[in-house]
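A single protein chain has been removed from this complex, and every other one stays in its place.
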Amino acid sequence: MITIQVGEADFDIGAETLAVAGQGGGAIASFVGQVRDDGNLASLELEHYPAMTKKALRKIAEAALSEWPLHAVTIIHRVGKLAVGENIVLVVTGSDHREAAIESCSFIMDRLKTVAPFWKKETRTDGAVKWIEERASDVEASEKWQK
Amino acid sequence: MITIQVGEADFDIGAETLAVAGQGGGAIASFVGQVRDDGNLASLELEHYPAMTKKALRKIAEAALSEWPLHAVTIIHRVGKLAVGENIVLVVTGSDHREAAIESCSFIMDRLKTVAPFWKKETRTDGAVKWIEERASDVEASEKWQK
Amino acid sequence: MERSLNIIYFAWVRERLGLDQERVALGDGIETISDVLTMLADRGAGYAEIFSDIGKLRFALDQDYGVPGTAIESAQELAIFPPVTGG
Partner (left out) sequence: MERSLNIIYFAWVRERLGLDQERVALGDGIETISDVLTMLADRGAGYAEIFSDIGKLRFALDQDYGVPGTAIESAQELAIFPPVTGG
């Protein structure tokens, strides 16, 4: 079962994890990304491409399901203005096997970072505003799965 | 910060994840292992070596902290009699980087499976009782981190 | 009937253009994403600056990723944006 959510609302990590667990298997991996306080970050604004976002996330989930024996995949990504410490993204995967759950969770995050149409704009505590640039390490992490 | 818990009590996945997130970083990985319903399993009984268990888990957490840049590691493992679908183990790791969080979570689970003094006895729906045997795949998974 | 295409911009592309979307007519010879970019760059300084350095841009045609050489064919929507940075 694939669950995709994109919106301004926050998510409940425990509830989403248990929902995936409820689909069977006994191995559930999750990843949560939050707005990281790096000292002078005030807030983050997440823009996305509404007509494409869910479709792109679903494709990533389907790719994971075709590669690993999974019972369920949940991807939730927030958009809009987010303060330091707020949740941004949640990925949960459920399988009979821990390797499959953990690897597919890692795969989904790596692909999401380079394929899902989201853009982050950061506002610093001094008021400076900047669009975050693509990181080479994210591109490499995403490409390694295509080997 | 290292948090180790061993006991009969269940754990709250969401609360434990947020506690790790609260220690800083923005990348939180978790793994939950549950009693898997494989068709005719009635229950599982977890025995452990009380004087050694927490020490062994703490060593694994410390090894993870020395290998990856982590803000927090939580390992919770239940003992006693557990029904199908119940939580057994929770590992949560927090870092600035998703690779560090996910890899260290995977490392901790692999090491825990082969080093932490727990033993599982399963009771089948027909009443048959059997101690679970070590799996070669778990030994291999644990050894790969020593390369 | 004249072919037309809805172009939609995101992130700094949208901000620098001051425009989130526009409908453009596709003249003869405009067959690929690259052709559309050249057409946009020809509009003047602001556009030229953004659309001539295509290494910094990514594209989606009807919500599927494309490359400069991808043919427009009967697509209705071309999205132009910087590399994505979600997650």
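Order of writing sets the labels: A, B and C. Residues in every chain begin at 1.
Here, a residue touches a chain if its C-beta (ideal position, glycine included) is under 8 Å from a C-beta of that chain, and two chains touch if they have at least 3 such contacts.
A quick note: this is a predicted structure, and the numbers were derived from the prediction, not measured.
*Asks:* Which displayed chains make contact with the chain that has been left out?
*Replies:* Touched by the chain not displayed, across the whole complex: B.
*Asks:* Taking the full complex into account, find the residue in B:18, B:84 or B:115 that is in contact with the omitted chain.
*Replies:* For the chain that is not drawn, the touching residue is B:115.
*Asks:* Consider the whole complex, including the chain that is not shown, and state which of B:46, B:70 or B:92 touches that chain.
*Replies:* Checking the options B:46, B:70 or B:92, the one contacting the hidden chain is B:46.
*Asks:* Could you list which residues of subunit B touch the chain missing from the display?
*Replies:* Within subunit B, the residues touching the omitted chain are 33, 46-49, 51-52, 55-56, 77, 88-89, 109, 112-121, 131-134, 138.
We take it that only the chains that are shown with their structure count from here on.
*Asks:* If you apply the touch rule, which chains end up adjacent to both subunit B and subunit C?
*Replies:* A
*Asks:* Quick one: which chain's Cα centre is the longest way from subunit C's?
*Replies:* For subunit C, the chain whose C-alpha mean is farthest off is B.
*Asks:* CA centre of subunit B versus CA centre of subunit C: separation in Å?
*Replies:* The mean C-alpha positions of subunit B and subunit C differ by 49 Å.
*Asks:* I'd like the Å distance between the centres of subunit A and subunit B, where a centre is the mean of that chain's Cα atoms.
*Replies:* 23
*Asks:* Taking each chain's centre as the mean position of its Cα atoms, how many Å separate subunit A from subunit C?
*Replies:* 27
*Asks:* Of all the residues in subunit C, which ones touch at least 2 other chains?
*Replies:* Each of 87 in subunit C touches at least two other chains.
*Asks:* Going by the contact rule already set, what residues in subunit B reach two or more other chains?
*Replies:* Each of 98 in subunit B touches at least two other chains.
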